[in-house]
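First the structure, which I've put down as structure tokens, then a few questions once you've had a look.
Of the protein chains in this complex, one is absent; all others appear in place.
So that you can tell them apart, the chains are marked A, B, C, D and E in the order they are listed, and the count of residues begins at 1 in each.
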Amino acid sequence: MHIRVINPNTTQAMTATIESAAKSVAAASTRITATQPSSGPVSIESHFDEAVSALGVVEEVLAGEREATDAYIIACFGDPGLYAARELTRAPVIGIAEAAFHIASLISTRFSVVTTLPRTAIIAEHLLDNYGFSHTCRRVRAADIPVLELEDNPDRALELIIEECLRAKREDNIGAIVLGCGGMADLTPQISEAVGLPIVEGVTAAIKLAEAVVGLGLGTSKFGDLAFPLPKPFTGRFADYSNLKPT
Amino acid sequence: MHIRVINPNTTQAMTATIESAAKSVAAASTRITATQPSSGPVSIESHFDEAVSALGVVEEVLAGEREATDAYIIACFGDPGLYAARELTRAPVIGIAEAAFHIASLISTRFSVVTTLPRTAIIAEHLLDNYGFSHTCRRVRAADIPVLELEDNPDRALELIIEECLRAKREDNIGAIVLGCGGMADLTPQISEAVGLPIVEGVTAAIKLAEAVVGLGLGTSKFGDLAFPLPKPFTGRFADYSNLKPT
Amino acid sequence: MHIRVINPNTTQAMTATIESAAKSVAAASTRITATQPSSGPVSIESHFDEAVSALGVVEEVLAGEREATDAYIIACFGDPGLYAARELTRAPVIGIAEAAFHIASLISTRFSVVTTLPRTAIIAEHLLDNYGFSHTCRRVRAADIPVLELEDNPDRALELIIEECLRAKREDNIGAIVLGCGGMADLTPQISEAVGLPIVEGVTAAIKLAEAVVGLGLGTSKFGDLAFPLPKPFTGRFADYSNLKPT
Amino acid sequence: MHIRVINPNTTQAMTATIESAAKSVAAASTRITATQPSSGPVSIESHFDEAVSALGVVEEVLAGEREATDAYIIACFGDPGLYAARELTRAPVIGIAEAAFHIASLISTRFSVVTTLPRTAIIAEHLLDNYGFSHTCRRVRAADIPVLELEDNPDRALELIIEECLRAKREDNIGAIVLGCGGMADLTPQISEAVGLPIVEGVTAAIKLAEAVVGLGLGTSKFGDLAFPLPKPFTGRFADYSNLKPT
Amino acid sequence: MHIRVINPNTTQAMTATIESAAKSVAAASTRITATQPSSGPVSIESHFDEAVSALGVVEEVLAGEREATDAYIIACFGDPGLYAARELTRAPVIGIAEAAFHIASLISTRFSVVTTLPRTAIIAEHLLDNYGFSHTCRRVRAADIPVLELEDNPDRALELIIEECLRAKREDNIGAIVLGCGGMADLTPQISEAVGLPIVEGVTAAIKLAEAVVGLGLGTSKFGDLAFPLPKPFTGRFADYSNLKPT
Partner (left out) sequence: MHIRVINPNTTQAMTATIESAAKSVAAASTRITATQPSSGPVSIESHFDEAVSALGVVEEVLAGEREATDAYIIACFGDPGLYAARELTRAPVIGIAEAAFHIASLISTRFSVVTTLPRTAIIAEHLLDNYGFSHTCRRVRAADIPVLELEDNPDRALELIIEECLRAKREDNIGAIVLGCGGMADLTPQISEAVGLPIVEGVTAAIKLAEAVVGLGLGTSKFGDLAFPLPKPFTGRFADYSNLKPT
């Protein structure tokens, strides 16, 4: 099985972090290709960054379709471009936010999310509503860390995340914590150790869900709103999307 | 007051339709600039088209910010790029779907939506949930018309829309109908006449809401999740977004 | 355009406050008539006051219908008599609570409400649920001020409101604040200045929404639950409502 | 125990119907006083009628408070004036719509409502949302009968109601039906017989719930939003409400 | 009228407490039989205890059906086995959690629950969602008392419950408190006295609701999902349930 793990931002160091997390849980028979788009923001910390990164996700799904790809992971906690990506392929496409929510709800009755910046908490809240987990999630918390700080100052970032997780443990009456950023993928063991609650991380969760869906012989439904997009002309910097004929 | 009405697709004929609708209701003191992006799809009929068109919206907001612009309208019923656009400006940004929902709920207790394609009905449903109108809207109906048919075969399109509106009137126990496509903007009078219910059309609704917000001296909040995005490097075809410093 | 702004309580000083706020944002071509009913409570601070004031609203709409009136505003934050008033006219009828919620949701992704008394917070909560804004509003807060204190001891009232608004800003992760009382209409500039967040006030919001609806050629739907009430006998102190035949 | 059953409309024949239903289930030790206000509409078939009838309910609660009254029933399916009435007394106040919803949910997992007019279905829907029964109720159906037809042409009305109940039984996957009009109170046995499902009627339900609450030694909470209204001046036709000092 | 009050745990002292509470409010003509199953846990403090106790409830309903029983009460705050019990009888079956929620919502607009253990708060939350009271209930609070402490160390338990109730009164903006454990049934007067808010206790609430439903001539609907279970073979320790033919 070949899974393409797409880091929607363009920071290679974060792709490496994500790749390492992905490989740490992948089945022996699963091959992981971790990539980032050639075009897009170095980190995703706003609605704007997210909208641009959706196109990077599209770019990488189209690249994946030119090879044999069995599943795609969108490794940013806002699941940017999720529905668009699903339209472009018969393979399953799993976002790391949804993956983490699904897994957390299988091992706990209530969980909280600990993310990076207060301003992006709303993105997680919109996803929880949209996917149906707003009752299962007690609270979205922000540790107030810029995303790239996870790469540049990992010790300080780790400390802040653990502090917020411990507050969640004390105050939220929960059974598990979801880490709300792809860049935290390599910190799970330390956080888990320090917090003493099950910690659900999205990249690893998504790998196992992708293997699950493929193992069931299922893929993105091509009936209804996720059918291939109608081929049509595109202009300007998106002219290369003209008359796409995915199959 | 200067309102930039952004047609998120690249079909100029549709921009003209939208412009004409916008001008038909704008105050005497309101100047309308109707534009479409240089890059993007000729119509928006899928999640994929919508994701790409969000970047066209961004392009047009950035262009608007280089002039004196008091408000922006996103004239596609999926409100593509709405939150991203809001981050880029202090001016209000109004999507035509939200505009139509707000106005319809001021004149009726329950309404239905009549849109073009069944596959895009889900986009309207997600917006209704996200904005809080899922109880106020009885039903999202599709007349099963490709978007550009509105330009190419307007008589047939009109007929199908009116039929679906009449079904909604008979079956849905509603007080108003929302037209679910920017390309229907010029058909409102005929539909209204034929159906005998208040018909709320999004482009016109958005113009009046934009005038309302500006008239209140308000604009997009720059506090919280809609603050200007943090400037940062972008690569590849989005390198021009690097270190944006909107003010 | 002629808008009748109805202060549902009988305190003329508050009508004057409301009128002044209304005029401060009305278009040049909009004529404002601010009135209060001859019958009713001097302030609205309970479910009981609200039920009585609904009849004052009715009285004023019936008076408005005898003149040429293009729109009505119900200038009390509980929107008393809103649906009844809508039944009596083809003109749009806008409550200041709904108006403020609509406008706040156009400029921010989440807002809080700051109202007067803890006991009336439930009225705002019921409206948020009913209109669909209970997810968009983070919290209804009360500054614990009797309504007429706004007239009698404005400096103290202003101070308490600003304090509560600042608490909301610090604690609620919001982009805007809605002022929850018609009597606060003249305080918006000072509150806005002191708090540093967009402040949405209902009277002004309702004026611009009324202008918007009228500008669209729309009015209250006469199809369905807002159709004119069936004419019938009324007795006792309401005998004058017998056989109303609005048109 | 003395229960005051308030018919919010002014039609004595309907009061008699309601009284008879109330007495048919009241405990031997319960004394029923059935009344209607001296002021108000002859039937309640619109938001407007309902707003006016709320004042009739208030009138009757104030009258009841001058005697020894242990509980109040509001015998119109819209529960007009419910919260206002509760503020005026320490006794419990039960609306027949809420009573029917509570009882129906104790004997079935899902129920439907059959009411009179399509235009008042929205009132029942608002109540279901407000009270939390919108998931328990499958559907609000209207038999399309003017309220007074129940008095004037009872056979025809009965036939239409039974037909609609049978449709609900066939189509709605329910265990019980709620009758949505106080005027149907005397028809329960025939409807029940003809439909073969448990039929829950609000007047009788409310009597037993009132007896239950009184039997528990409980009454309307005077803490929070249902505390007695603050005494204050009222003007005009409501001057008699000035400085109410309920105890 | 004969009501069988089932204590789902096997602690006789608690049955006695419950019986005493039940008798304190029952009508003169109501005969109370309080029982506990011969099989099950001594207290119910987990999902596991609750699942086992559902069978004890079943055992007691089957026993009741062999006598003349007019109604059943399930006297544990998780309402264990409620739907199963309803299937086995034409009589009404009332859980004390639902009973308390229904009564609390008739005397207050918002209430909070005070239960024993934090880990069982989730059971109350699930019930609130399932029954539709999650908006009416502000908060489920736990006083952190093991259930049998209510029998073994009643003074300490009472003190902790009162403290938590007073916190709810101060912080939750509520009109009433629901006691979240059948074992608290005898403490209501003291708690009520100390807290100064209406206190709703489930056993007493359920008795009066059972009398209400029976007094209406209603019982559990035998149409739809609560129809008698299809007779069929059972094996092992449940072989005695084979070919049940309730009528």
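One rule holds for everything that comes next: a residue touches a chain if its C-beta (ideal position, glycine included) is under 8 Å from a C-beta of that chain, and two chains touch if they have at least 3 such contacts.
Model, not experiment: these values are computed from the prediction.
Colleague: Wait, the hidden chain, what does it touch out of the ones we have here?
Modeller: Counted over the whole complex, the chain not pictured touches A, B, D, E.
Colleague: Considering the complete complex, identify which of A:69, A:108 or A:235 is in touch with the unshown chain.
Modeller: A:108
Colleague: Among the options D:20, D:38, D:109 or D:190, which residue touches the chain absent from this view?
Modeller: Checking the options D:20, D:38, D:109 or D:190, the one contacting the hidden chain is D:109.
Colleague: Of the listed residues E:3, E:26 or E:88, which contacts the missing chain in the full complex?
Modeller: Checking each option in E:3, E:26 or E:88, the one touching the absent chain turns out to be E:88.
Colleague: Among E:19, E:45, E:70 or E:164, which one is in touch with the chain left out?
Modeller: E:45
Colleague: Check each of A:179, A:209 or A:244 against the chain that is not shown and name the one that touches it.
Modeller: A:209
Colleague: Name every residue on chain B in touch with the hidden partner chain.
Modeller: Listed in rising order, the touching residues are 118, 121-122, 129.
Colleague: Residues of chain E in contact with the chain that isn't shown?
Modeller: On the chain E side, contact with the omitted chain comes from 10, 37-43, 45-52, 54-55, 58, 81, 83-84, 86-88, 118-123, 126, 129-130, 146, 224-227, 229-230, 232-239, 241.
Colleague: If you put the missing chain back, which residues of chain A would it touch?
Modeller: Contacting residues on chain A, toward the hidden partner: 25, 27, 83, 92, 94, 98, 102-103, 105-110, 131-136, 169, 173-176, 196-198, 200, 204-205, 208-209, 211-213, 215-221, 223-226.
By our rule, only the chains that are shown with their structure count from here on.
Colleague: Taking contact as defined at the start, I'd like the list of chains shared as neighbours by chain B and chain C.
Modeller: A, D
Colleague: Can you check how far apart chain A and chain D are, centre to centre, with Cα atoms defining each centre and the answer in Å?
Modeller: So the centre of chain A lies 52 Å away from the centre of chain D.
Colleague: Approximately how many whole Å separate the CA-defined centres of chain C and chain E?
Modeller: 44
Colleague: Mind pulling the residue numbers of chain B that touch at least two other chains?
Modeller: 83, 109-110, 135, 173, 224-226
Colleague: Which of line, ring, star, complete and other names the graph you get from chains that touch?
Modeller: other
Colleague: Output every touching chain pair, sorted by label.
Modeller: Every pair of chains in contact is listed here: A-B, A-C, A-E, B-C, B-D, C-D, C-E, D-E.
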